[in-house]
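Here is the structure we will look at.
One protein chain is absent from this view; the other protein chains keep their places.
In order of appearance the chains are A and B, and numbering begins at 1 in each one.
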Amino acid sequence: MNKSNTYIFIYSTVMVVVVASLLAMASNVLKPFQEKNLEIAKKLEILHSVDKGWDASSADSKNAYVDGEYAKYIAETLVVNASGDTISGQDAFMVDLVKEMEKDSSARSLPVFVCHQDNGGVNYIFPVQGKGLWGPIWGYVSLKEDMNTIAGVFFDHQGETPGLGAEINTLWFQKPFIGKKLFNASSQFVAIKVAKTGEPREAEHSVDAISGGTITSKGLQNTIFDSMQMYLPFLTKNKK
Amino acid sequence: MSQMFSSKNLKLLTNPLNLENPITVQVLGICSALAVTVKMKPAFVMALSVIIVTAFSNLIISTLRKSIPVRIRIIVQLVVVASLVIIVDQVLKAFVYDVSKQLSVFVGLIITNCILMGRLEAFAMANKPWESFIDGIGNGIGYGWILIAVSFVREFLGSGSVFGFPVMEKIGAYSIGYVNNGLMIMPPAALIIVGVIIWIQRSRTKSLIEKE
Partner (left out) sequence: MENHINLFVSSVFVNNMVFAYFLGMCSYLAVSKTVKTAVGLGAAVIFVMIITIPVNYLLEKYLLVEGALTWISPKLAELDLSFLSFIMFIAVIAAIVQLVEMIVERFSPSLYNSLGIFLPLIAVNCAILGGALFMQQKEFSTVWESATFALGSGIGWAIAIIALAALREKMKYSNVPAPLRGLGITFILVGLMAMAFMGFMGFKI
């Protein structure tokens, strides 16, 4: 079946057009579902940082459960600028932190999520974003009303080494963050140190690193420091 | 209808399960077989995806086989396979997001799963669409059952559960001191389990034993 060049050319052109339109169609039809999944995943991460939403996998309808919990606890969101003032007209949930971090610090709009707990307490949730050993790591840090004490955290990663760096998304690693403080006694911003065994540490500002996951641990330490530093003016203004 | 399921066609379906198994005999498609077998659920989804892609790529290529110019046939095959895989990937992302996250890059790697190109070259380019379709399903299932078998052993011994159901916890094995075997969830276990499956299969079917 040796066909002429013209035939091959026409054949490939037709193939490319057919395949491209087919794929574009499939991608368009499925996009809303995929976006809904991403939205649910993000909402769940935010809820986890305030110790909520743990029944998602056993719920009858995961989407309905997550949407419900989110609407119940995260009723309020704000977007703040680099000097810590609230800006209006933007949806905090839609802000892409990765893109904001590429901008000049003065042009950034930074999302803050506010959680009203059942007992009347208020937590402020801040997204964090950075790099581990193999790729991006991200998460949410929630603070108590004093804008200093950590109420809960959630971290996840894309491709850290299983059993080592990948442990940052487990509860045993995340629980010790609760109660740690971002500012020291003289109100200086020190964030959280992820310390290896034997490294000097201050109990209020350090958690244990993952043994063997040094680069991921350091990456997470920098992630928290860099991301929370962007919110520093906001934190100082609202500190109690 | 009887012609469609003639004994010859049934052979196409059953041979790949044992005598011509793509993984243990033809040595095709091992890459993804080993990487997604830590838990049964992703292994099952992977097996299903591969069955769908092999069946339909065989069908499409076989239908087109007379019109495909020889010189660009590999590219045509790759394009057909890649498009099917993209569709599968998009569907997984839309409807079983958690599983698609676990499978990560391995859905994309179905494209380079040697079963596909192997069957397209060896079978679909020379046979009628319906036979090719059956051949695709047969090889997909032959691949799939090895995947399920390996993942069953790994999940049961490594995580103490079957299809996510915590068997070991329910029968109270942990309280009497049973501990999961952590090696099972590590990569080497998959290789050794496949080696053992080959051992068992060839002990039972002597004709498959390799000559010195």
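We adopt the following convention: contacts are C-beta pairs under 8 Å (C-beta built on N, C-alpha and C of every residue); 3 or more make two chains touch, one makes a residue touch a chain.
Predicted model only: the values in this text are computed from it and were never measured.
Taking every chain of the complex into account, the chain not shown here touches A, B. The chain that is not drawn here is touched, among residues A:Ser27, A:Ser105 or A:Asn184, by A:Ser27.
Screening B:Cys114, B:Ile148 or B:Val167 for touch with the missing chain picks out B:Cys114. Seen from chain A, the chain kept out of the figure touches residues 19-20, 23-24, 26-27, 133-136, 158-159, 161, 163-164, 211-212, 214-215. Interface residues of chain B with the unshown chain, by the touch rule above, are 24, 27-35, 74-75, 78-79, 82-83, 85-86, 89-90, 104-105, 108-109, 111-114, 117, 183, 186-192, 194-196, 198-203, 209-210, 212.
Simple rule for what comes next: only the chains that are shown with their structure count from here on.
In this assembly, the C-alpha centroid of chain A lies 35 Å from the C-alpha centroid of chain B.
Considering their complex, residues 1-3, 7-8, 11-12, 15-16, 19, 22-23, 26-27, 30, 33-34, 37-38, 40-41, 159 of chain A touch chain B.
Against chain A, in their complex, chain B makes its touches with residues 66-72, 75-76, 79, 83, 86-87, 90-91, 93-95, 97, 104.
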